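A single protein chain has been omitted from the complex, and every remaining protein chain is retained in its original position.
Now for chain A:
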């Protein structure tokens, strides 16, 4: 029971880290450009499909991973230049509708090219198998690798935003976009770069998660909504908030699904304990979100309401 608990804890960490890859792009795009992007889940899907297709074609998971980054970044940059750019000065309603339309286009286009059947990605040879973890239980090596890779990317992102010239520009863009344009920064190019960066992170997450689950049309939508919950909890526009929110949502969701049925089983019969427990567990993160918002309407690290 205790080792199972530890294993679930790691699963929660993994889902939290993957959520961060999604949520950080979403929150960056909102923070810098003021755009709400529903199609972020589609870029996640593009990453997963690119990885699956290239991995199947070349036989190399690593080339697939590179392809997922490239394809999502290119798709993101193209969409930004062709469509999203026209939406920055529109109200949120137009942005929601236009990006909803983009979801239809991406999902249906992918179904057209790849068909409705899920694709499967296989784990690269030397990452198969399990490792013995402290606490004496087996954990899949690939999942462990995902956690480490996710943290590495997160650390890289924090360095990029905090230490580099591009990061300074991105933060300046969040603070006052008129001023940095006046200071001679090519604001159009900056926006395209930020959007492509967010897209690449989403695509990478898609490739990772696609390897542990399956690659199919519509896979981005549940993750997108979780990522929304994350950035609402963390405060829209805050990368730190996205990290805290991702881990909170990842743990709450995984542990809730694991613990609640057990908790109800202590005073209910097994069948209804499972029913009530799993029903409540599926609602748990939304309850947490409602609580956070009730106490802090602009999220944990948000500045503006």
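Keep this in mind: a contact is a pair of C-beta atoms (placed from the backbone, for glycine too) under 8 Å apart; a residue touches a chain by one contact, two chains touch by 3 or more; residues count from 1.
The definition used in the following text is that contacts and distances are computed from a predicted model.
Peer 1: Choose one: "ATP synthase epsilon chain", "Carotenoid 1,2-hydratase", "Sarcosine oxidase alpha subunit" or "Branched-chain amino acid ABC transporter permease". The correct choice is the protein name in UniProt for the chain not shown.
Peer 2: Matching the unshown chain against "ATP synthase epsilon chain", "Carotenoid 1,2-hydratase", "Sarcosine oxidase alpha subunit" or "Branched-chain amino acid ABC transporter permease" yields "Branched-chain amino acid ABC transporter permease".
Peer 1: Could you tell which one of A:78, A:119, A:225 or A:300 touches the chain left off the display?
Peer 2: Looking across A:78, A:119, A:225 or A:300, the contact with the absent chain belongs to A:225.
Peer 1: Provide the residue numbers of chain A that touch the chain removed from this figure.
Peer 2: Looking at chain A, the ones touching the missing chain are residues 30, 36, 83, 86, 92-94, 96-98, 100-105, 107-109, 111-112, 221, 225, 228-229, 231-232, 236, 275, 278-279, 281-283, 286-287, 289-290, 293-294, 297-299, 305.
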